[in-house]
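Shown here: the complex without one of its protein chains, the others still in place.
Presenting subunit A:
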Amino acid sequence: MSIPRWLTVLLIVLLTAPGLATAQEGDSAEALLEQLAEASPRDTETAIKAIATSGHERARDWMDAYGNNRLSQVKDTGQIVVVLNNRGRDWEVADALTGENLGEMSRRDLDRIAVNNAIRRQLEGVMAMMDLYANDVGVREAAALDLMGKVDGAIVGDVTARIEEEPDADIRSRLELAVAIYQIEEQGSAEAISVLAGSLHPRARAALNNAVASEDPALRPAAEQALGSIEQKLKLNKTAETLYFGLSLGSVLVLAAIGLAITFGVMGVINMAHGELIMLGAYTTWGMQQLLPGQPGLALILSIPAGFLVAALAGIAIERSVIQFLKGRPLETLLATFGISLILQQLVRTVISPQNRTVVSPEWMSGSLVINDALSLTLNRMYVLGFALVVFAALMLIMRRTRLGLEVRAVTQNRAMARSMGIRATRVDIMTFALGSGVAGLAGVALSQLTNVGPNLGQNYIIDSFMVVVFGGVGNLWGTLVAGLTLGTINQLLEPWAGAVLAKIIVLVFIILFIQKRPKGLFPQKGRAAEA
């Protein structure tokens, strides 16, 4: 990257005086491109400089296209075009001057403007400086980040000059970092080390490591100290990241298990088809996206009620057709619902496909929240975490504050007495089971954003879900929340040194041993309900 200083100065002048720049645009822009197209390899540099200093609003695009081999000249007319799509025989092109899409053009009619690596390097430098002066903050920030470790003698002055003018504090400090790295590595400046002290950027750490390795007595002690503080900060961020992943995994477990906590914990029904209800929720999301192509966000939001309904209806069907006949025979219920889970899985395989389906994440859910250079939190996991908490809170409200919740608790504690008080126990059974199943559907909607949607989706979660419910204490929603988050976090903490599979095995063995010690889970029910 080498841009002579005069060029940048000129550039600044031109960019800060747009009126002046556009005044001479019109005919000259075409001439400039013409000049580039016809330049001999030796003259290319001059031609690029001319374009860079022209201040044309599309200059940046031309450079970009040129560097990527996409700037061409139409053989007949001499018109310069930007190739938008160079697949196949006919290429889609746009007019370089106006940006107007000219449709497809045979590639034989086009003459590519040749570029080589030396020119590309020059282009890079020119474009980086142009970006630093761009009006868009995002472009400037990316350019500053890109400069990290790439500052050299040719542009250090320009970058330093830009620091003074940069209005955004973040970008300013990034540029300072980039300059400091240059100063340490090239000039052996000890003062610059203090600039790097708090930075988490890997390039800053590398510069400090080099300074330590260089054995330069002026640099070494300061660099070591700075490195120490960076390492400490990194460790902290690493822990924060692990915790985040742990909570995220935990929230998935909570979502998967919370429906079970109602059907198993409150009603005492072992529903081995719970995993398949989750799967139905996930497939509902997929189906919704098929119905509303191009609007994944809307489809996802509509899937929340739809997934709940589908799973709840399936739950009612299961309750009415099988479970009601097996009341008071938990082991038989287990077997029968397992059979249902097999049928549902095979149904999905036969009707939809044995292959996994892709569920698209809407734009507002993808990407991540960047905290600093070492820590960024993926957004979709954050949404799922929030969703899990909302679902949990809603369930707590239903169980504690509504008529249904009251009746459910009454029927659970003493069915005969509840009936004699006029509660329709059968109806309560159906509603409770539908609620638990519907929540499983919600879990499926959330899971579709994190994992593959396939016929085996539910199977992967059923054992984990039971573990969470049993670990938390049957019949206790709070226990399920705590247990899910705890198990998720333990799993993630173990993973770095044990590996994913071994971590899972350790957690399973831990739960098995834990149940021996406290057969009723973390938060056992007390009083009469416990004997039920």
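The rule is short, and it goes like this: contacts are C-beta pairs under 8 Å (C-beta built on N, C-alpha and C of every residue); 3 or more make two chains touch, one makes a residue touch a chain; residues count from 1.
FYI, contacts and distances are computed from a predicted model.
Novice: What is the missing chain called in its UniProt entry, if the choices are "Amino acid/amide ABC transporter membrane protein 2, HAAT family", "cytochrome-c oxidase", "TIGR02186 family protein" or "ATP-binding cassette subfamily B protein"?
Specialist: The chain we cannot see is, by its UniProt record, "Amino acid/amide ABC transporter membrane protein 2, HAAT family".
Novice: If I consider the whole complex, including the chain that's not displayed, which of A:149, A:198, A:268 or A:524 touches that chain?
Specialist: Once the missing chain is taken into account, the touching residue is A:268.
Novice: Sort through A:342, A:404 or A:493 and give me the one touching the missing partner chain.
Specialist: Of the listed residues, the one touching the omitted chain is A:342.
Novice: Given that one chain is not shown, which residue among A:60, A:327 or A:409 touches it?
Specialist: Candidates A:60, A:327 or A:409; residue touching the omitted chain: A:327.
Novice: Spell out the interface residues on subunit A facing the chain that's missing from view.
Specialist: 268, 270, 322, 325-336, 338-343, 345-347, 349-350, 414-416, 419, 425, 463, 466-467, 470, 501-502, 504-505, 508-509, 511-513, 515-517, 519, 531-532
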